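A single protein chain has been omitted; all remaining protein chains appear in their positions.
For chain A:
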Amino acid sequence: MAPVLALEGVSKRFGAVQALSDVSLEVNSGEVLALVGDNGAGKSTMIKVIAGVGPPDEGEIRWQGRPVTIHSPSEAQSLGIATVYQDLALCDNLDVVGNLFLGNEIRRLGVLDEVAMEKRSRDLLNTLSIKIPSVRIPVASLSGGQRQTVAISRSLLGEPKVVLLDEPTAALGVEQTAQVLDLVERLRAQGLGVILISHNMVDVKAVADRIAVLRLGRNNGVFDARSTTQEEIIAAITGATDNAVSRRRARSEEGE
């Protein structure tokens, strides 16, 4: 079966910066693909290409085997691509239901159908086993992890096939990171393709099936998460021959 989403030979330039050059990537249904790389490696740029925020200069995107162009976020959404950006952009003053349905409110005779929205929210959160105190409290009173799960749930209302998560655990504590990773696993169990960006190798090893490494805007290998050690991935991220650790060793040897 063709991967649900595949990118081939994608390049993207910002003025003098070649943010992506000839990058390829593919994700299957029911798979978590981790996208890792150092700061400025081009991960967020890659997400923006897929989400339709910053279309590529060159390269091909294939959706379920079929070549497509994605010029706007709404085109990405209608294909079935949902994106959760690092800054969650939730409305603190609205309750969970209000945030989940913001911009896509269910209406009855022109009036907001709070009952239907609340029911769908509860159903959605239940199928994802998301625990929040109440769907009727303002999201301001939720913890960081709960806010992250609300943001992810919000992206699932459109019943996407691929979910892009840009550093979903970056600001979270141990317990809350676990909550979000649990959620990522449940998305996979429901047959979605997940692209997960993270700087945390432990998280990546914990949930990812495959790990794609970007380095200076280029592919630097795709690894199987189970059979690869953390050190090997870090070597790929930093460049095996030229990384901080080996430079340090070299320095200390010179010094002797």
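In this text, a residue touches a chain if its C-beta (ideal position, glycine included) is under 8 Å from a C-beta of that chain, and two chains touch if they have at least 3 such contacts; residues count from 1.
Note that in this section contacts and distances are computed from a predicted model.
**Q** Any idea which of "Adenosine 5'-phosphosulfate reductase", "Xylose transport system permease protein XylH", "NADH-quinone oxidoreductase subunit G" or "Carbohydrate ABC transporter membrane protein 2 (CUT1 family)" UniProt assigns to the chain that's been left out?
**A** Record says "Xylose transport system permease protein XylH".
**Q** Out of A:69, A:93, A:190 or A:230, which is the one that touches the chain we can't see?
**A** Reading the full complex, the residue touching the unseen chain is A:93.
**Q** From the list A:13, A:62 or A:119, pick the residue that touches the absent chain.
**A** For the chain that is not drawn, the touching residue is A:119.
**Q** Just one of A:60, A:75 or A:105 touches the chain that is missing; which is it?
**A** Going through A:60, A:75 or A:105 one by one, A:105 is the residue touching the chain not shown.
**Q** Extract the touching residues of chain A with respect to the undisplayed chain.
**A** Contact residues on chain A toward the absent chain are 74, 87, 89-94, 98-99, 102-105, 107, 110-112, 114-116, 118-119, 122, 126, 131-134, 137-138, 140-144, 147.
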